[in-house]
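All protein chains of the complex are present and in place, except for one that has been dropped.
For reference, chains read A, B and C in written order, and residue numbers begin at 1 within each chain.
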Amino acid sequence: MRYLPLSDTDRADMLARVGVDSIDELFSDIPEKARLNEVLDLPRRAGELQVERHLSNLAAKNVPASTVPFFVGAGAYKHHVPATVDHLIQRSEFLTSYTPYQPEITQGTLQYLFEFQTQVARLTAMDVANASMYDGSTGTGEAVLMAHRVTKKKKAVLSGGLHPQYRAVVEGLSEMANDDVVSLPADPTGTEDILSQIDDETSCVVVQSPSFYGQLIDLKPIAEKAHQHKALLIAVFTEVVSLGLIEPPGAQGADIVVGEGQSIGNGLNFGGPYVGLFATKQKYVRQMPGRLCGETVDADGKRGFVLTLSTREQHIRRDKATSNICTNSGLCCLAFTIHLSLLGSKGLGQMARINHANAVKLKQELAAISGVDVLNSAYFNEFTVKLPKAAAGVVEALAEKGILAGVPVSRLEPGKAELEDLLVVASTEVNTDEDRAALAGALKEVLA
Amino acid sequence: MRYLPLSDTDRADMLARVGVDSIDELFSDIPEKARLNEVLDLPRRAGELQVERHLSNLAAKNVPASTVPFFVGAGAYKHHVPATVDHLIQRSEFLTSYTPYQPEITQGTLQYLFEFQTQVARLTAMDVANASMYDGSTGTGEAVLMAHRVTKKKKAVLSGGLHPQYRAVVEGLSEMANDDVVSLPADPTGTEDILSQIDDETSCVVVQSPSFYGQLIDLKPIAEKAHQHKALLIAVFTEVVSLGLIEPPGAQGADIVVGEGQSIGNGLNFGGPYVGLFATKQKYVRQMPGRLCGETVDADGKRGFVLTLSTREQHIRRDKATSNICTNSGLCCLAFTIHLSLLGSKGLGQMARINHANAVKLKQELAAISGVDVLNSAYFNEFTVKLPKAAAGVVEALAEKGILAGVPVSRLEPGKAELEDLLVVASTEVNTDEDRAALAGALKEVLA
Amino acid sequence: MEEPLIFEVGHLDVTGVDLDEPEGFEPQLGTHARADELDLPGLAEPEAMRHYVRLSRNNYAIDAGLYPLGSCTMKHNPRLNEKMARLPGFSDIHPLQPLSTVKGGVELIDELAHWLMVMTGTSAVAMSPKAGAHGELCGMMAIKAAHTAAGRDPKIVLVPESAHGTNPATAALLGYKVVSIDAKDDGTVDFDGLKATIAEHEGNIAGIMLTNPNTCGLFERDIIEIAEAIHAADAYFYCDGANFNAIVGKARPGDLGVDAMHINLHKTFSTPHGGGGPGSGPVVLSDRLAPFAPLPFLRKGENGPELVETTAEVEDGEKPFGRMTAFHGQMGMYVRALSYMLSHGSDGMRQASEDAVLNANYVRVGLQDLMTLPFGERPCMHEVLFDDSFLKDTGVTTLDFAKAMIDEGYHPMTMYFPLVVHGAMLIEPTESESRASLDLFVATMRDLVMSAKRGETERFSGAPYLSPRRRLDETLAARKPVLKWTAPEPADVTPVAAE
Partner (left out) sequence: MEEPLIFEVGHLDVTGVDLDEPEGFEPQLGTHARADELDLPGLAEPEAMRHYVRLSRNNYAIDAGLYPLGSCTMKHNPRLNEKMARLPGFSDIHPLQPLSTVKGGVELIDELAHWLMVMTGTSAVAMSPKAGAHGELCGMMAIKAAHTAAGRDPKIVLVPESAHGTNPATAALLGYKVVSIDAKDDGTVDFDGLKATIAEHEGNIAGIMLTNPNTCGLFERDIIEIAEAIHAADAYFYCDGANFNAIVGKARPGDLGVDAMHINLHKTFSTPHGGGGPGSGPVVLSDRLAPFAPLPFLRKGENGPELVETTAEVEDGEKPFGRMTAFHGQMGMYVRALSYMLSHGSDGMRQASEDAVLNANYVRVGLQDLMTLPFGERPCMHEVLFDDSFLKDTGVTTLDFAKAMIDEGYHPMTMYFPLVVHGAMLIEPTESESRASLDLFVATMRDLVMSAKRGETERFSGAPYLSPRRRLDETLAARKPVLKWTAPEPADVTPVAAE
């Protein structure tokens, strides 16, 4: 087998050296009745060509975003990632390296983590960021737990603009941990009254901007009210490119900022792996979950980096840890850092403006269609339209025409009549005039 | 522009430092009437996304070998190359390194060249091999020139089984250099009388096995006759995988062995870049063209490698050089070496046997079709069939059915009635039973 | 050469991408436009390339050398897997595009799930957890949900002392009290003690979290009896699957009585470790826990697998406890893992387990006369645990010893884990090493041990000497955390008044 360097001769010699007659002697602690004496009923080994064919056949049953007019967002976005990014993250020294617990021989990883943390802190206008979470949704769950630790309260208030699956993650975790959650109803237009939900019991308020529906939300009054009640504002985003153009949550009073970083450096990958961004204020750093990389010096006085504040972490603190997390999203955050290093403020700003411009143009084309209403007043690269009929069927009909039009809200919030006709539509730099015309044209046909 | 690190500020500062007022001052030696003051009439800069789209659109107009039943050979072969190969040749340190003229910091390149030379010498059963040529055809041209230098004679005898485009390369070069060439007529069955063409004027005999038509040729009698007349036998191959199974030319008395190495490690690439293999006897090494890597020691006595015998080469000898060549096929020979290191004798033997087995099976299926004759008695993974009508039209008709059936001889030897109906068909490890059935079935239809 | 930070070399007016300013639109940002300029320096593409290539050279990697990290399983990462994961049909599909346009994606998840269930002898698998610890959380949530559904509310989870820190941390996250289980002198669970503990907390035990093979590299001989005792106490057996790679094809956790076990796809199925992630931690579940698998899950449909994403779609008997993450999990990792499984096949994976165990034992016999085995010269599974007795009176600590390995070209082994032995050194060569590679490793280790015993303490106390950095001051880093780069204050250039 091509991945196994031992030859049969090696095996025989080595067994002799170990002093056993057969390999099975080494497995003799397995209770006899549970020992497998036959090879399991699964396919036998296959050459590369066969594996490629099998997987390529599966892949061919899917419709890649790049091959069609594509307007699907709702928490994951199709952006163009420079070829350099994917090349670099495949360097053996990044790809096949372990967690940098031995800093002397992992400065490569540690330095990019430090760069990553700095980039995320600057993007969000927060004091400190960690070395990434699994993704935006689990990061949001961790943010709520962190708020509970900080405030020593247990009630989270979730905005109706929060991504429904993010909400589900928080709710599930809270339920299991016996914490309280107040979830506001779906809020496509960003007009909910969240302020009235904040009281002295409140540990945190979780607000997403741009919201799941694309609406930009003013976080300042919410932060103010939360702080009056000694609660934290957790600001969430799912589209990090928006931070190239809109006011960062740190400038609006957020205490914890958490979001999905997939848009920068990472592909769609059917939902994962992605990279969660997580930033907070200096004063809360010791309650933060996840890895942190810090600067120090080596025995020769040279600057170097190490994983630090690990007394927060499970491998040191065990059941007293701030989280059970022992993984970051290593390569995905490397991809993020490389892409953002290439972009810089200048490139990110341009990218964000193109995204916004394309969304504005798309809105104009869709709003011109009879029966279609755009629900959002202020948005970045995504907005919600109300169709004259159920959105799910429309999306299917458009898919049959080779256009992926967006996400029907009912896919994530089924059974709610008031959401049945809503479609969340995203537009990024990959969309062309032709894409927009194709969508508008096809939508007219489907609605006719 | 993303590849240019200088900012406009940098440019202004640097011009000042250089002491000129404008960049054009640095171009003032260009005669005024030839200076371009406008940007040329070509497209302006484009982002990655735009370039990808443009090139992907072109690529989409082609039919990749992997997507259809594929039997095209005739000098270039579709094989499966392990993913490891392409990954490794893209390592920055291989991809973006220069010719290893500074051996202290290019031992990576030099060592794989040494490994490559050893592999090629062993494969061909010759004493020494060089660090590769551009490809098999130009290598063949160089082999003839080398034979003329060694023998101090000027007449090359070319077998009718030599690849027609290889023959054209040799003929063109010989004509320009005022050397003589005797080209035998096309010889699909390997039955030509080449021995009678060898006389005392003969510098070299050039014979391909497996021949262009797939026929295996016994080189021993030709070597014997050539040596009687103090001529060299130049043995050519276009399918290096054959050497896993058939008697190597070095064991049959060849003086120079030259061939195409594309099959191992390298893709089809529409004809290039490929990698020419070139090996000879020890006594002729100083007349050999191309780079050579040799073993030596460094100042600390450690084994190391350098480019050597460069007094043969143009950068030292100028108009007295053995060749004007100053390039090898670096990355392609790295790909060759990695793939062959993975294969080893064991893997190459298996690969060769699968190729042969698939060709034998294909021959049986095709020979069973009424009106189709297979012309070759002994072959490796390729053979020639005689169809009941012109092969070119049949191939086109099969292409329309989504099957790439082989190369009509008339494509390379147009206007020769006796070759009009011949089709060269190759089969490698990528062909499945279904591929063969598809070809046989479609061919029956087309011939019906 | 020292490599600066991007903030020290980049410029705000430089970018390594070419984008055009959009025209012809009215911004619709409301009052939300950014007030301040972002301060992220950009690098031109050649600069970025060089920066990250140079950084990478400061890293150790499997592709460059043996990585004997016990319990971390640093095995070969085939590049075929990388290629497959990059097929646009997998990498360029959106989790929320119509299911009719991602049938192959759903099928792939289903196929991987099938392999996992057959290999583990279980009847369900929760695919979505994003890493091993996330899988633990998922498994324990399923256990909690099962108790709740049965009207029980037990408060205790049993965890052996030798467990990974994630185990107690996970249990605590769900509000459980962790009760520690002792080990016997032979490094395995004290079954009698365990029975006593169960009796002591009768009716209040939610489950046990056990690693098997355990973190001492030993297979728990009493595993079936332990499972039976746990089940008899109305509790569940959570198995930490970190060491599943030792027994794939040799034994099935389901046959051992396991109710839930996460599988680290990188450890057992070769997805790259990537300097710390991304991971993927599917959790296999027994019949009893299967109904509680979180959303999304796969259901066999008439036309192939169906993806169930919301409670509204749930059918009778399905009681998902919630959702672990947005979307469907780590598709990119699934493709890699399945590519590995298909390549090995069931025969190859069994062979891989055998080779992993053989390699560990080969290292053991190569070193056991010089280093010290806390549990005697018995065979180990895929990793071999030494303690630091052999360093006694040498003045060399486990840490020093490990750092000295760096100067010999090796990554250190796992140190000070598990906690059950003093100065633990846990070595796992994996099946990816050739015999020649192991011979060289053993010879090097022997040389180091003898050097330590000869009293050559400087070779250890100051190590590493030859790495990109010498030993780093971790105390300083933690005492005054510098977690991001800030521009240095400009030097004080107040002109000194003449005279």
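Quick note on the criterion: a contact is a pair of C-beta atoms (placed from the backbone, for glycine too) under 8 Å apart; a residue touches a chain by one contact, two chains touch by 3 or more.
Remember, predicted model here, so these are calculated numbers, not experimental data.
Novice: Tell me the shown chains the invisible chain touches, ordered by label.
Specialist: A, B, C
Novice: Using the touch definition from the top, which of B:L184, B:C332 or B:L439 touches the missing chain?
Specialist: That would be B:C332, which touches the missing chain.
Novice: Kindly state which of the options B:S183, B:Q287 or B:N358 is in contact with the chain not pictured.
Specialist: Considering all chains, including the one not shown, the answer is B:N358.
Novice: Out of A:N62, A:S92 or A:Q215, which residue would touch the omitted chain in the full complex?
Specialist: Counting the whole complex, the residue in contact with the absent chain is A:S92.
Novice: What residues on chain A make contact with the chain left out of this view?
Specialist: 1-5, 7-9, 45-48, 82-84, 86-87, 92
Novice: Which residues does chain C use to touch the chain missing from this display?
Specialist: 1, 9, 18, 44-47, 49-50, 53-54, 57, 61, 63-65, 76, 78-79, 343, 409, 432-434, 436-437
As a working rule, only the chains that are shown with their structure count from here on.
Novice: So the centre of each chain is just the mean of its C-alpha atoms; given that, what is the distance between chain A and chain C in Å?
Specialist: 19
Novice: Just how far, in Å, is the C-alpha centre of chain C from the one of chain B?
Specialist: 46
Novice: Can you compute the centre-to-centre distance for chain A and chain B, using the mean CA position of each chain? Integer Å is fine.
Specialist: Result: the chain centres lie 47 Å from each other.
Novice: List, in ascending order, every residue of chain A touching at least 2 other chains.
Specialist: In chain A, residues 2, 48, 52, 82, 90-92, 342, 429 touch at least two other chains, as defined above.
Novice: Give the residues of chain C that touch two or more other chains, as numbers and ranges in rising order.
Specialist: Counting only residues that touch two or more other chains, chain C contributes 11, 13-17, 19-20, 43, 45, 49, 53, 78, 80, 82-83.
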